[in-house]
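Here's a structure for you.
Note that this complex is displayed minus one protein chain, with the remaining chains in position.
By letter and in written order, the chains are A, B and C; residue numbering begins at 1 in each of them.
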Amino acid sequence: MKWPPYLHRAHYYETDQMAIVHHSNYIRWFEEGRVYFMELAGYGFKTMEAEGIISPVLSVTCNFKSMVRFDDQVMVLPKLESFSGAKLTMSYRIIDCETQQLRADGQSSHGFLDRSGRPVSLKKANPKMYELFAALVGQELWDIPAQTAHPL
Amino acid sequence: MKWPPYLHRAHYYETDQMAIVHHSNYIRWFEEGRVYFMELAGYGFKTMEAEGIISPVLSVTCNFKSMVRFDDQVMVLPKLESFSGAKLTMSYRIIDCETQQLRADGQSSHGFLDRSGRPVSLKKANPKMYELFAALVGQELWDIPAQTAHPL
Amino acid sequence: MKWPPYLHRAHYYETDQMAIVHHSNYIRWFEEGRVYFMELAGYGFKTMEAEGIISPVLSVTCNFKSMVRFDDQVMVLPKLESFSGAKLTMSYRIIDCETQQLRADGQSSHGFLDRSGRPVSLKKANPKMYELFAALVGQELWDIPAQTAHPL
Partner (left out) sequence: MKWPPYLHRAHYYETDQMAIVHHSNYIRWFEEGRVYFMELAGYGFKTMEAEGIISPVLSVTCNFKSMVRFDDQVMVLPKLESFSGAKLTMSYRIIDCETQQLRADGQSSHGFLDRSGRPVSLKKANPKMYELFAALVGQELWDIPAQTAHPL
């Protein structure tokens, strides 16, 4: 079973004076996609934090392939690359909805801390979350429509 | 005794595709000026939060008079307009360092909550902060240089 | 005929260390709502700029009524309060989708410039846009669902 991709419309305030989306916003879009992924996986970011797990970002990379402009709509497509319980790595593709062109790709990795700030493995600290995420490693989850009309 | 004004250099990522600073950033500059004001007043924002007082924004207004562009340097000049212990109102002027032109003015008002989220009056909850701020109501505190060369 | 309201889900990067959405983001949500309104009105922001009209913000106000937290979904409901062709004023309500509570309200006003930066009246400079917007002054346009289940 495939999931509908996460969509983001580029906001005016995300542009800079090159008249393109400022590159720092892609890092935020990765986060939007990651939050969406976790919710679809059955264990949302909000639930995770409510249950006492904090997940700081350890690293992030982004390769900018072609420009996104104001009002363009893109899909953010995360993929769980690896997950040990102690560390999680996701990759992302950002694809234009109209042209299907790749706008950017990248990766982020994340650790897990308990409320006192100590690193934990989810195998013990949160087995439910561990099982849900471990099952999704390496899977292509997105049902990408062949072509998308310009949306409202 | 007057204080040196808070300076902000407009960052590239603060511009939008009109090639001016996006208007939402002025609200952030007001906050930068407010934090600086509190530190000079002898009771910083960080200390306030560490001592259990949270200060949410109740309202904000901004009038945009002329455009700020990338790399322009501005002064942010807060003034404590009123302060009852339960509510604080500040006004702000944003002035270009080179031309002394007014770029924007505005206001913000703020309440005070304790850790459990209940409104408090600083008269009782934090007399030190109350005294320090009450003494500054209505004062013009800034020592504005007559003209500023373009800084690094 | 009524329109479906603009929806925004509060992003993690929009929160601050009070664990609420930072107040500056509401100004950005007003813009998101304004862009959506213009598109539904039949004359999008992108088209406007492509046809040589620039629309800087003259003023903005926001009253924060109750807090928006990460993952909350809100409706942004703009209303065209006045429009002379030379100046446009919009009001906004931000309403929580689940509870229907008012989170914030506010206003923004906007002028119109041609490519050389001179103020213009849309009556002459862009009669199509003028007619479309003039017809919407004062109208309650939004079809607000009685209650919204928590969305994905």
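Keep in mind that, in the parts below, a contact is a pair of C-beta atoms (placed from the backbone, for glycine too) under 8 Å apart; a residue touches a chain by one contact, two chains touch by 3 or more.
In this text, all values refer to a predicted model and were calculated from it rather than measured experimentally.
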Sole residue of C:6, C:43 or C:70 that reaches the chain not shown, by the stated touch rule: C:70
Interface residues of chain B (partner: the chain not displayed): 11-13, 28, 31-32, 35-36, 39-40, 44-46, 70-71, 152
Residues belonging to chain C that touch the chain removed from view: 12-13, 15-20, 22, 24, 70
Interface with the undisplayed chain - residues on chain A: 17-18, 20, 23-25, 27-28, 31, 49, 54, 56-64, 67
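Rule of thumb we're sticking to: only the chains that are shown with their structure count from here on.
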Nearest-to-centre chain - CA centroid comparison: C
Geometric centre distance via CA averages, chain C-chain B, whole Å: 26
Cα-centroid distance, chain A relative to chain C, in whole angstrom: 27
Junction residues of chain C, two or more chains touched: 28, 31
